[in-house]
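Of the protein chains in this complex, one is absent; all others appear in place.
Chain nomenclature is as follows: A, B, C, D and E, assigned in order of appearance, with residue numbering initiated at 1 for each chain independently.
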Amino acid sequence: MRPNNRAVAALRPFNVSYGFQPHAEGSVLMSMGQTQVLCAVSVEDHVPPFLLGRGQGWITAEYGMLPRATKSRGRREAVSGISGRSHEIQRLIGRSLRMMVDLRLLGEHTLRVDCDVLNADGGTRCAAITGAALALRAALVRMVEREQLPALPELLPVAAVSAGIVDGQQVLDLEYVEDSAAEVDGNFVMAQDGRWVEIQATAEGRPFPPEAFAALATLAAAGLRDLFSALW
Amino acid sequence: MRPNNRAVAALRPFNVSYGFQPHAEGSVLMSMGQTQVLCAVSVEDHVPPFLLGRGQGWITAEYGMLPRATKSRGRREAVSGISGRSHEIQRLIGRSLRMMVDLRLLGEHTLRVDCDVLNADGGTRCAAITGAALALRAALVRMVEREQLPALPELLPVAAVSAGIVDGQQVLDLEYVEDSAAEVDGNFVMAQDGRWVEIQATAEGRPFPPEAFAALATLAAAGLRDLFSALW
Amino acid sequence: MRPNNRAVAALRPFNVSYGFQPHAEGSVLMSMGQTQVLCAVSVEDHVPPFLLGRGQGWITAEYGMLPRATKSRGRREAVSGISGRSHEIQRLIGRSLRMMVDLRLLGEHTLRVDCDVLNADGGTRCAAITGAALALRAALVRMVEREQLPALPELLPVAAVSAGIVDGQQVLDLEYVEDSAAEVDGNFVMAQDGRWVEIQATAEGRPFPPEAFAALATLAAAGLRDLFSALW
Amino acid sequence: MRPNNRAVAALRPFNVSYGFQPHAEGSVLMSMGQTQVLCAVSVEDHVPPFLLGRGQGWITAEYGMLPRATKSRGRREAVSGISGRSHEIQRLIGRSLRMMVDLRLLGEHTLRVDCDVLNADGGTRCAAITGAALALRAALVRMVEREQLPALPELLPVAAVSAGIVDGQQVLDLEYVEDSAAEVDGNFVMAQDGRWVEIQATAEGRPFPPEAFAALATLAAAGLRDLFSALW
Amino acid sequence: MRPNNRAVAALRPFNVSYGFQPHAEGSVLMSMGQTQVLCAVSVEDHVPPFLLGRGQGWITAEYGMLPRATKSRGRREAVSGISGRSHEIQRLIGRSLRMMVDLRLLGEHTLRVDCDVLNADGGTRCAAITGAALALRAALVRMVEREQLPALPELLPVAAVSAGIVDGQQVLDLEYVEDSAAEVDGNFVMAQDGRWVEIQATAEGRPFPPEAFAALATLAAAGLRDLFSALW
Partner (left out) sequence: MRPNNRAVAALRPFNVSYGFQPHAEGSVLMSMGQTQVLCAVSVEDHVPPFLLGRGQGWITAEYGMLPRATKSRGRREAVSGISGRSHEIQRLIGRSLRMMVDLRLLGEHTLRVDCDVLNADGGTRCAAITGAALALRAALVRMVEREQLPALPELLPVAAVSAGIVDGQQVLDLEYVEDSAAEVDGNFVMAQDGRWVEIQATAEGRPFPPEAFAALATLAAAGLRDLFSALW
């Protein structure tokens, strides 16, 4: 039924390639099926103004798409400005990553995470979170090596996956053709210990009953456990 | 415990004032406690380019805050541009309102909903959705009067409320002092028939277990039933 | 002859509502007929760069319109940027308010006045000045209470009104249908002692002789005396 | 007393140089003392959207300053955007020029007038209006030659001059050192027949009594009659 | 002497990876050493306004860098706008590609070439041109397959390489550490038949004599012949 005969509860093949951008303190090319997101962490020796003098660090994210990551070319955001969609996604990524570590253990550093979609086939925000979390770990290890941090802080790994209802069927990790036909579209960000970091579920075609939402959450949690076993 | 001794499951006093902006086809000043959002619906005789020739209508929203709606003055968005937060919220409002009516029954009209926060004390996005839904109904009635529509299309009323965890306690309809201290912050958009339109739950301080989320959803649903009985 | 049988030298009914935006140091909702302008004063603990080290304060204004304040919806200025018209008006408001008080008595504070038109029916710039002057007084009183100022500085109250020629007749305080048909359109800003703060008179349809201008100024001055008796 | 021993009621030496920008349909380099404004009229074969199908023309103006027209360099407006001051001035220029001719005699053409200040020494907006009016006449003559117009429409010449109060003394045509010390600053736009097109008088230091304003208007009118005899 | 003991006249190892962005009509990931540029060609069914009705096509380019393509992170161009450097480079790429084919053979299509630098180590503009030329060929082949073109038009292949003077020595294909220390920096765009498409030589430290320029051109031409043999 699903493209490539995928089972409803199966993730697409995924792949992590470390060090794709060698200049970055941490860098991962995250692939979920045909979706490819390049995640790069840059360490800055200062914090935003609202945190000055608090003795803590900050984690923030920026998200973009290359113009031809999509089926029909999108306008270059350097020309059109950041889209509303990109704003929404980068805020989600930033919030999710800030749950990974006690910010007081980062010193007065900002970890700025660039998530750039090289190719889009559904689930780019989830792939960005999953990849960025891995790049963040790599950057923290590098900070310890460079003596910017005394020790690696304890990490609560996070990852994300989508789940939705397509043709009345609950499916995991939607690709683009599924996503564009979905009746309900959910993005689930979970910590490795099974607690939720962020839940977003949106009715695309019609409202959904509480039990449908519960089933999606269960489906997503199972997929996320698979991701955590493979990646962390 | 809560400000003004409010019960954990109680809404703030709310008020709807119709016709605040007399030029608009539908206009509501929605108050939830000290939060005041002015919602105005404008009817345009065309649709966005991506809908041309489909014979259907469109509903979209824009959200803004007056500079001194907040405790410390924010920069005027006419100077700084729309913030990422405003982008995120106006997308949520637009998605929620589009669930209210079959867009094919609107003719080739765009209903553009302006939600401007005159005063902010927590829950502005929820007040915007609740108020905009009422303004939308008013605008549709006006369209029938003006013979822009043959008859009032069937409406699925929607409303929204926040629920979160503050000091370990689950509370409904957070005001600003609660919101800024919340460990979990959720926004729940429901249709009158009890189905969900949008669910957003965000860990602010730490991830939350599935049962905490379920309790918040239950709390929100009860509050939303109260709103529907009063407003629709 | 005039809408609502108003006499040529009569003001529209006006109303002042204090404290509409409770976060602001001074806030007034000023109504002149159907025109409603929300004026909010914010006190900042610094001055613009060109005044650094002079030991004086500053007063400045920003002006905007909600999109549906007008008969047909205007583009949101957060999208389109501040219009030329808004620039012109906010400069006028700022100049007028700076005449009210000796800036050396303000300490190194900036009083930033936001004037946002909630509903427009002619005369928005005049209503903004009249309301902002009242909000400014309220903010100065608050500053004394907060010990940001040692004492209330002496104030020279200002107010503004329009006067113009419509259908060959000189009329006071034009509403929109008159304004859009006016041959001459004047805005008069006066101090309570009868001296002028700013005079702007514009030929809309044809140039006007000196004696017509003198008559408009007389008409405006009479209306302004009425405003001062009621408001100050 | 005044710089260069100028009499209080004397204009600075002025000069008009035609055809400075040979590509333009009409072009004038207008000098008032050290102030130099380049005025160029471009004829476009269409009207703005709000005039479509009305069978009339339009006149509009844009105003700018070269970065080093001023004593200390200003930021290039191509970088910083049009300033509020430029917006205010170009609106004034446009309104003034539209009084010169019955727009129904222009056909569906837009005459776009660029006023660029090459050197600023006070009175740039007045020099712009005076020069632009002459450039406009030149452009209309060119339109007749090119058969874009059947005949030269009747023109009501306009010109502008400043008058103000400096050190308690009423003076005509202020240069920069006077302008920056003025207590009252007025800009007067007059038609050749002595009627006013626009009057703007601003208190810079303190409000001014009606009789002071009347004296400034008389002073300006005399200066404008001198300009008209020389230029038209 | 040179990094990695490279000979002065040697290119870095280079690699072409086709189809990196599967949505694009033509796509190449071009590597020159550590420099990686992703080139994607999008075919649009219209031409820019200045070519309307001429019955010909157009080729244009856009260039950008991912924020962390460089040693220290650059601001995202979606936030800061296209930099002057990017403007300069994308104009060069566009001019070079338009030499490859008779534009009258393209029909009324625009081929828009996105060149995005994933990793920067010197020579990004040259790698972009070399890669984009190959992506353009791929896109033209695709257009023939899709019957957007009747036949593959005759192509004049182009490629580009840098040559410069570092420490008094003429070297080919500079990497970043060489580029930042160069006294003269040249970019040479050549057609496969040995004619020049674009020559840019810039004194970075001191002016250069004609014979030094001639030697650089000879060095570049030899390197370009190597590129053509390998790639076309």
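We take it that a contact is a pair of C-beta atoms (placed from the backbone, for glycine too) under 8 Å apart; a residue touches a chain by one contact, two chains touch by 3 or more.
Predicted model only: the values in this text are computed from it and were never measured.
Undergrad: What are the shown chains that the left-out chain touches?
TA: Touched by the chain not displayed, across the whole complex: D, E.
Undergrad: Of E:V28, E:V43 or E:A201, which sits in contact with the chain we cannot see?
TA: Here the residue in touch with the unshown chain is E:A201.
Undergrad: Kindly note down the residues of chain E that lie in touch with the hidden chain.
TA: Against the missing chain, chain E presents residues 81-82, 84-85, 87-88, 90-91, 95, 99, 156, 190-191, 193-203, 206-210, 213, 217, 221.
Undergrad: Since one chain has been left out of the picture, which residues of chain D touch it in the full complex?
TA: Residues 20-24, 27, 34, 38, 40, 42, 44, 62, 64, 66-71, 73, 76-79, 81-82, 86, 112, 114, 116, 118-119 of chain D touch the chain that is not shown.
Note that only the chains that are shown with their structure count from here on.
Undergrad: Going by the contact rule set out at the top, which chains touch both chain C and chain D?
TA: none
Undergrad: Tell me which chains count as touching both chain A and chain E.
TA: A chain counts here if it touches both chain A and chain E, and no chain qualifies.
Undergrad: How many angstrom lie between the CA centroids of chain A and chain B, rounded to a whole number?
TA: Measuring from centre to centre gives 27 Å for this pair.
Undergrad: Taking each chain's centre as its mean C-alpha position, how far apart are chain C and chain E in Å?
TA: 58
Undergrad: Starting from the mean Cα coordinates of chain A and chain C, work out the distance between those two points in Å.
TA: 50
Undergrad: Enumerate the residues of chain D that touch no fewer than two other chains.
TA: Residues of chain D touching two or more partner chains: there are none.
Undergrad: Looking at which chains touch which, would you call it a line, ring, star, complete or other?
TA: line
Undergrad: Show me, using the given definition of touch, all chain pairs that touch one another.
TA: A-B, A-E, B-C, C-D
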